[in-house]
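See below for the structure under consideration.
Chains shown are a subset, placed as in the full complex.
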């Protein structure tokens, strides 16, 4: 069910990996003692587990916002060395985006905010401007460029923050609960935009509480609860009741719906579970219609 | 510990006179000197709260902001870091009398939560950081503002804010040096010699810091005036 | 979030009335300041540290991390006492009496810092601040102080997250970027603080807020005998110092 994060599925090279990561916050019990994780290039990796289970800590370790006590981070196959320069290079290549956009918007206007990273890279004004335009385009918010950030809706602010991260041209985007606080339509539209980024080559690491979302969107998932409980294809890991219980998660609906549809002979035994309730309803309607 | 908190790692050196560093007579005298300013500030603060109960939460927010601002780390020479005094920004935003009260509360929290400055030396620190610093900053702001009015609104504001923050910071450190020199006069050359020694010792770090604090405050005010 | 603060809430002495802890550490602090540094300061330090690391179980590592800030100031400041300026020996020269002076100040201040820190490490501000009205502070002021205490953690938390986000976009990779980042952090915090105040206004109105932040402060028993016992160590240090001199120790 779970695969060795280091080896086995060697096909796509790792965009990002952690080896023997140990970490503790001061004066508390360790969050991780020897964590191995592997993020395949071009994949969507879901990170799931209970609050306090270490999801955010892992994201911060992988993106260089926390430094592990022991262990190594590798980006695109290279080990990240000690020292400020290597750390900054890790941070550029692995961009972390937090849950609350207000923690990440600190300029007056959208384009000014998105240009923060490119300016820090020391780009010339022209090159920076081009990066900003490209990132706004990719997030489909070119029309917001001149808006003041505090007048935007929550969903728009989330997109501005994503554009700010994308303007660093990272190889991996690490997103902490990107869909939290969005309405269902907002979730759907963000997921589609992110799929576009993935298609253009960006690897995505996404923490979420939404088991159903992870089930239908993630290629692989990392199940955390102060240590790695499992890693592997989303549809295997998230269909395992014992693993889910250990991660204090509830099962996804899709496997149950899929089983029921197969029991009713409405779904091929080897076909994947329906991704959404709409898909399940369509199968049922086909039946009642035909 | 290996968290990366570039600007918030509490625990870098600063100019707060530590507990017990001043002889008790000096500590008592500076408390007496600072007291009327603080009392005046507290009175204007309580009057504001009584006039408008809504002001209570705003003052709370301002106090919390002052504390966190003074916990930020700014780059100094030789790659080391220190904290801004925040006196310039506070004086311009909240006016010196309010800063006397808010600054005292901030210093109390710094002493108890961060071990920055002491309880018996609170009066001395209040006088330099919550009284003289803000007044110098405020005066500098007003003077430079009127003197540079012809340079255009933004330039004039930038220059006034820079002067307020940099001079407020310098004034704070000068007063601290005076306080130390009065407490520990040089056996040969008395107060002046000792003042030279303390001021010289601290100027290595404090003059560049005052410049940096001035620049940071200009950035803050620019953003606040465009929002 | 702040080491001293967090330790204070788990201190075994938390249930001791703040006034008793104030008398205990305050009395020792007065001894350190008012009595001759030798031998009073070392005695104060030994008594305070024994109480702090003994029954009060203050975490030593957190204590050491907190103590080095004032100690650094004390040591830097004492450097100036080692030299004499503008004397006959030249612009700057070593003062032969300087070492003794510097040692005295360092000893006194170090002992005093121990008292202050150990009080802070054993006395949570949530227990202390509401009782400040007892020493005559106006209740409106005490409410504001308590409010600042609560809000500073919310603001500090915002500051940490904003700063982490800035660092992720290389906002602290160079000096210019650093100044720009700290400046925009300060501005963002200012705006957010006042936004927070407005939202809290609305939030508290739903709970019946009309301008007073009155809360129920639980009584802690304070027996006069406990206060007397808290004062005892300071009295003993004073007595020991007095007998040290009456026994003819060198002045």
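As written, the chains take the letters A, B and C, and residue 1 is the first residue of each chain.
In the analysis below, contacts are C-beta pairs under 8 Å (C-beta built on N, C-alpha and C of every residue); 3 or more make two chains touch, one makes a residue touch a chain.
Remember, it's a predicted structure, so these values are computed and weren't measured experimentally.
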{"item": "Full complex expressed as chain labels with copy numbers, beyond the one copy shown", "value": "A x2, B x1, C x1"}
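Heads up, the rule we're going with is that only the chains that are shown with their structure count from here on.
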{"item": "Pairwise touch network: line, ring, star, complete, or other", "value": "complete"}
{"item": "Farthest chain (mean CA position) relative to subunit C", "value": "A"}
{"item": "Separation of subunit A from subunit C, taking each centre as the mean of its C-alpha atoms, in whole Å", "value": "42"}
{"item": "Whole-Å separation of chain centres (CA-atom averages), subunit B against subunit C", "value": "18"}
{"item": "Two or more partner chains touched - positions in subunit B", "value": "4, 223, 227"}
{"item": "Junction residues of subunit C - those touching two or more other chains", "value": "164, 167, 180, 184-185, 187-188, 191"}
{"item": "Residue ranges of subunit B in contact with subunit A within the complex", "value": "1-4, 223, 226-227"}
{"item": "Residue ranges of subunit A touching subunit B (in the complex, touch as defined)", "value": "23, 25-26, 64-69, 87, 106-108, 148, 150"}
{"item": "Touching residues on subunit C, where the partner in the complex is subunit A", "value": "3, 6-7, 59, 61-62, 158, 161-162, 164-171, 173-174, 177, 180, 184-185, 187-188, 191-192"}
